[in-house]
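Starting off with a structure, shown below.
Note that this complex is displayed minus one protein chain, with the remaining chains in position.
Presenting subunit A:
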Amino acid sequence: MPDALNPEDLDAEQRAALEELLFRLADDEYVHGERLIEWQIYAPTLESDLALANVAQDEFGHARLWYDLLEELGHTEAELIWERPADEFRHATLVELPFAEGDWADVVLRSYLYDAAERLRLDALVDTSYAPLSDRVGKVLSEERYHLENAQSWLDRLAEGDSRDRVQDALDRLFPHALSLFVEPEYEDAIVDNGFRTMSTADLRIEWLETVIPYLESLGLDVPEPDEVERPSARGRDGTHTDHWDELAAEFRRTYDELEAPEPARIGGERV
């Protein structure tokens, strides 16, 4: 195994590889959290509402931990979140899609597909060679465990009876986008060779398919054939996104844009 690396040890290629890995981690978590909060006060029960709020809070917390590591490499918060062009975000298209209106099956199924992938990805980072990342993975992994449990407990219930059709619809709609989680990074070789991630993206994809397909089929769902589904033209990971992403990005940045952030605002609207 390569020696543990810190920011000051990185050469240009290692740095680019690590940044690509971190941007994917951070952007996935941030955008997933951003969508989840749309369910606030609308989830079907008080308990599920609180659970989802907690999950979203965790995702924002994790995104911040990963963005922190990018800040250590010289990026700034303003640039990472508020001013980065929308087509430079590297999240998978799965997490940017709006929910089908009022469709609880969408958020449950999406969360399951995402959280199953997230667990595998984090498992492959536990023994990362990058010391600052290594410090954080265990804590995040133990928090993610609850997300997967929550999604699965809902999915088990929704897949019984009439609601199964809605889960099936969500699966047909979301599965092609979930595959975008596993688009190979530009710096895949450097990521693996340097020990930043201990499993290849191709192997993660296989493991994910071997995890989610038998489980979904055990619930009576038909899983699309991964190699035959029509893939969306937007790939997410390469900066191409659906139109929904532009709208979501504009929405979460509206306040920042209106505040003209460098100038402190005062209550009542007076400016210093």
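Assume contacts are C-beta pairs under 8 Å (C-beta built on N, C-alpha and C of every residue); 3 or more make two chains touch, one makes a residue touch a chain; residues count from 1.
FYI, contacts and distances are computed from a predicted model.
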| item | value |
| --- | --- |
| Hidden chain of the complex, named as in its UniProt record, picked from "MIP18 family-like domain-containing protein", "TRAP transporter large permease subunit", "Methyltransferase" or "Molybdate/tungstate import ATP-binding protein WtpC" | "MIP18 family-like domain-containing protein" |
| Listed residues A:142, A:218 or A:255, member touching the removed chain | A:142 |
| Candidate in contact with the missing chain, chosen from A:134, A:163 or A:200 | A:134 |
| Touch criterion as defined above, residue of A:58, A:96 or A:115 at the omitted chain | A:58 |
| Chain not shown, touching residues in subunit A | 57-62, 64-65, 68, 134-136, 138-140, 142-143, 146, 149-150 |
